[in-house]
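A short write-up of the structure that comes next.
Heads up, one of the protein chains got dropped from this complex, but the rest are sitting where they should.
Chain naming follows the written order as A and B, and within any one chain the residues start at number 1.
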Amino acid sequence: MLCAGLVFIMHLGFATLETGLTRSKNTVNILVKNTFILCVGILAYAFFGFGLMYPGDFNGLIGSAGLGLPIGAQGLTSAYADGGYTYWTDFLFQAMFAATAATIVSGAVAERIKLGPFMAFSFIYVAFFYPIVGSWKWGGGWLDGLGFYDFAGSTLVHSVGGWGALVGAYMLGPRHGKYVNGRVRPIPGHSMPLATIGVFLLWLGWFGFNGGSVLNADPGATSRVLMTTCIAAAAGGPAAMYTSWGLWKKPDLSMSLNGILAGLVAITAGADQMGLFSSFFIGLIAGITVVLAVSFFDRVHIDDPVGAISVHLVCGIWGTLAVGIFGDMAGLKQFGLQLVGVLSYGAASLLVAFGLFYALKKGVGIRVHIEDEITGLDLSEHGMHAYGDFVIDDTH
Amino acid sequence: MLCAGLVFIMHLGFATLETGLTRSKNTVNILVKNTFILCVGILAYAFFGFGLMYPGDFNGLIGSAGLGLPIGAQGLTSAYADGGYTYWTDFLFQAMFAATAATIVSGAVAERIKLGPFMAFSFIYVAFFYPIVGSWKWGGGWLDGLGFYDFAGSTLVHSVGGWGALVGAYMLGPRHGKYVNGRVRPIPGHSMPLATIGVFLLWLGWFGFNGGSVLNADPGATSRVLMTTCIAAAAGGPAAMYTSWGLWKKPDLSMSLNGILAGLVAITAGADQMGLFSSFFIGLIAGITVVLAVSFFDRVHIDDPVGAISVHLVCGIWGTLAVGIFGDMAGLKQFGLQLVGVLSYGAASLLVAFGLFYALKKGVGIRVHIEDEITGLDLSEHGMHAYGDFVIDDTH
Partner (left out) sequence: MLCAGLVFIMHLGFATLETGLTRSKNTVNILVKNTFILCVGILAYAFFGFGLMYPGDFNGLIGSAGLGLPIGAQGLTSAYADGGYTYWTDFLFQAMFAATAATIVSGAVAERIKLGPFMAFSFIYVAFFYPIVGSWKWGGGWLDGLGFYDFAGSTLVHSVGGWGALVGAYMLGPRHGKYVNGRVRPIPGHSMPLATIGVFLLWLGWFGFNGGSVLNADPGATSRVLMTTCIAAAAGGPAAMYTSWGLWKKPDLSMSLNGILAGLVAITAGADQMGLFSSFFIGLIAGITVVLAVSFFDRVHIDDPVGAISVHLVCGIWGTLAVGIFGDMAGLKQFGLQLVGVLSYGAASLLVAFGLFYALKKGVGIRVHIEDEITGLDLSEHGMHAYGDFVIDDTH
């Protein structure tokens, strides 16, 4: 229950982070998107997703419990029966996870995607795709049987969201003015305090994301998970800061913040198996990697306003593989299994995300008009400003 | 204890929501008001209110435990005796509830009320009125005996606050420039991120508000309450968004946010009795209702800057009546009892709020001078700006 609350607060963290790192003329649009995802994510998961994901003992590919939450006295009674950890809380906790996958996509496609198609994509991704592939591992499906390990979702949540983000950002193309004559023109965010609030709230939420994944709340195991989570985050932030300091002569705040997130994403797959030093090392590598990845995606002109692909996809993969290097079963065999998991989720996510975005692009279009993009989505899609009283300079 | 913390955070939610939906020139004033209410609410409840509300076995109209918290070793000992849920926590939890009633009023009277009279009103409402009428139900008073049901305060907290808000907004009159020549001129808020942060924090706080009202923390019952609370909120937000989209051709962020709150207020009365579908339906109706109510109050020229009356009063009534429609005892008899409760609290609140505001208006005046209102209360009442460094355009 507590952990569902903490994971809930992650959605506020995502909303403020994405808002802070983008321009003020698209703020209302981003807040609408993030609010919508949370609401519809919960509803979609309640009416469709939950039953698709658990228990999954049917055939290992799709959960067998039918669509949505089973209703009725019996379901409720069994919830009481298991003591301590209950059915409804489990649902809430998982619904928050499911909505996270769509929120990750939201950051990468910000400032240029049409609201309607984004909503359609999110709904299908959360309600159907996420739970089906989720059941491969957490529903006891074929990857679980194989021995693939992902404690709290470096792959199942973060890379699934990250692949969607990659496809979305690629198919939309970069924001107007981001790459001019082959050169990268930075588009700074409009509020660093909002971005920082976002990352602190996400860190706090991760206490619930990872801590809550110790489902029976064993105090020893839970507190170990919290320790590894914190150490990885604390290593990732300074690692990214010093990397950016070395590369560009200035300690960069956005990179430090993304470094913290990178550490959090990376530790998630093995948070219950790591020790002090392996957590530190996983976070350190993640923090360095995220800076290089952000540079890389800019070089190939994939425009990701908040760095979501670098954080969630790249570091999600790193964290998943790290279980094969530092985890309890570390070795070539486990590393291979982790790779199989990474590739399976990658293939499925790429396929489905591409199919959905392609269909939406052909069907209704996914990108706003260029004039609307320059004016800002707040005015064009919502008819209002986010900051009514302030004098804004939106020449960039 | 956890839940007292969550309900505490609701006060930050109310403060940021109210701040975000109003103009930057009144921001300091709103923050002072909300900070003051929280502090004085806690003190007032500790020294006066708590004893007035519980146990209420005296005569069914006023609690019999004397004023305030009973002091001394005996009180403390009995707190230890009941195990798990203790006296002091109960006090804190209830004090946070009590302060909520005054905070609701704060939003509706924002941008034009004098600080001193508002403080006087809040103090009396929290210290004396709220606990006395609260004891009618939660202190085991006459409405409890009758069979009226209000799980966590759709009526006892939200409509009590909402009636006060209605009276306050009516007696103050609209803000300068809101209704010009019979037409509504929207006065946009100054920070949509602050407003969104507010609603997310309120939603989180509601986990504690409703979840904590399952006083013995039975895991099954608590998690059911969290599920119903979340489903209603998640239904209310999109319902309000699509309603505004249909009416005004734009998906409105403020309405979506108020729709979430509407769902939360409405589910509060029966959060422990509803199922998946009834929660969904209650939230859905609340989300649609709140948009229509905001329009209605604008049409009758009752100026409520944040929509507090529509959210807390209108949807508080809807939620209370819904217990008679979907609850465990649903039927004409229960519906009648719910109506009796709604009307009783309505009559008492209207009477007392009107008496207090009338006395203050006649005695010292409740509205700031028109020049001060145009300048903004921050400068006129507090001698400072909320945003010292920013260039502000306050022509509206």
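Going forward, a contact is a pair of C-beta atoms (placed from the backbone, for glycine too) under 8 Å apart; a residue touches a chain by one contact, two chains touch by 3 or more.
Just so it is clear, the model here is predicted, and its values are computed rather than measured.
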Q. Of A:41, A:161 or A:189, which residue touches the hidden chain?
A. A:189
Q: Tell me where the left-out chain touches chain B, residue by residue.
A: 1-2, 4-5, 8-9, 11-12, 15-16, 19, 27-28, 31-32, 34-36, 38-43, 46, 69, 71, 76, 79-80, 83-89, 91-92, 95, 115, 191, 194, 197, 381-391
Q. Taking the full complex into account, what residues of chain A touch the chain not shown?
A. 2, 6, 23-25, 188-193, 196-197, 199-201, 203-204, 207, 211, 219-220, 222-224, 226-227, 230-231, 233-235, 237-238, 241, 248, 250-253, 256-257, 260, 275-277, 280, 387, 390-394, 396
